[in-house]
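Only one protein chain is missing from this complex, and each of the others stays in its spot.
Lettered A and B in written order, each chain numbered from 1.
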Amino acid sequence: MVRTTFIELNSRGFTDIVDITESVRRAVIESELTEGLAAVFVPGSTASVTTIEYEEGVIEDLRQAIERLVPSDIPYRHDARWQDGNGFSHVRAALLKPGITVPFRDRTLLLGTWQQIVFIDFDNRPRKRRIIVQLVGE
Amino acid sequence: MVRTTFIELNSRGFTDIVDITESVRRAVIESELTEGLAAVFVPGSTASVTTIEYEEGVIEDLRQAIERLVPSDIPYRHDARWQDGNGFSHVRAALLKPGITVPFRDRTLLLGTWQQIVFIDFDNRPRKRRIIVQLVGE
Partner (left out) sequence: MVRTTFIELNSRGFTDIVDITESVRRAVIESELTEGLAAVFVPGSTASVTTIEYEEGVIEDLRQAIERLVPSDIPYRHDARWQDGNGFSHVRAALLKPGITVPFRDRTLLLGTWQQIVFIDFDNRPRKRRIIVQLVGE
């Protein structure tokens, strides 16, 4: 059985990191499925999904690491061609990839105690986003 | 239901980035499945799969970012031991990981408008590659 649902949210962009665990959990509980995979996937090329301990300190550590690895203040060819100014957003999203797949059982996501599912918006402006949660199981 | 198909392509190596969206789309359309997960996975330890806006500028930006993050011109122990010269390829592939899982519905991949699925060949020579597309759904 397959159930496809959506999470809608407003993000601020600029590596805004949003905890979406409760929304994914609700998608599982509101389905008839008890065991299977929850694919969390962002359609779009300037955002990503991963997991982290959603704690203010490490959230800022992750933001700084990403800025160090893929700086926003160096020239990007994407910007030279399209004047979007979000070349760094595209590169970050391609490296962090658009989704994750989380197993669930007994209607419960099999996450660690301190592990949350987060959406990261790398774009250079606020965005209204629709994230896909697709459940495949029984 | 599960359907496993393959994409065959020739790549040039050296972070060749190839748009495979149409091939994945075809695998979905040619299956009897209407809704589920498309796992796109590269068997091999010197290549990866991700998504990006397939636009010449940002493709080159991604290539340069990868060269900056995992340089090809520093010594690797893999090369010292095996004389393969592709130590950087292995490290890049391990960091970017071998696959992604994309949801589809109504026989349509749920990608963003400017989001393409790409195969990245990190190896240091041209390769004939076979990428797996496995559909799981109903």
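Simple rule for what comes next: a residue touches a chain if its C-beta (ideal position, glycine included) is under 8 Å from a C-beta of that chain, and two chains touch if they have at least 3 such contacts.
Predicted model, so just to flag it, every value in this text is computed and none were measured.
Colleague: In the full complex, which residues of chain B touch the absent chain?
Modeller: 1-2, 4, 37, 39, 41-45, 69-70, 76-82, 87, 90-91, 93-95, 97-99, 101, 132, 134, 136
Colleague: Considering the whole complex rather than only what is displayed, give the residues of chain A touching the chain that is not shown.
Modeller: 35-37, 50-53, 55-58, 60-62, 65-66, 69, 96-97, 100-103, 105, 110-112, 114-115, 118, 136-138
Throughout what follows, only the chains that are shown with their structure count from here on.
Colleague: Using mean C-alpha positions as chain centres, tell me how far chain A is from chain B in Å, no decimals.
Modeller: 19
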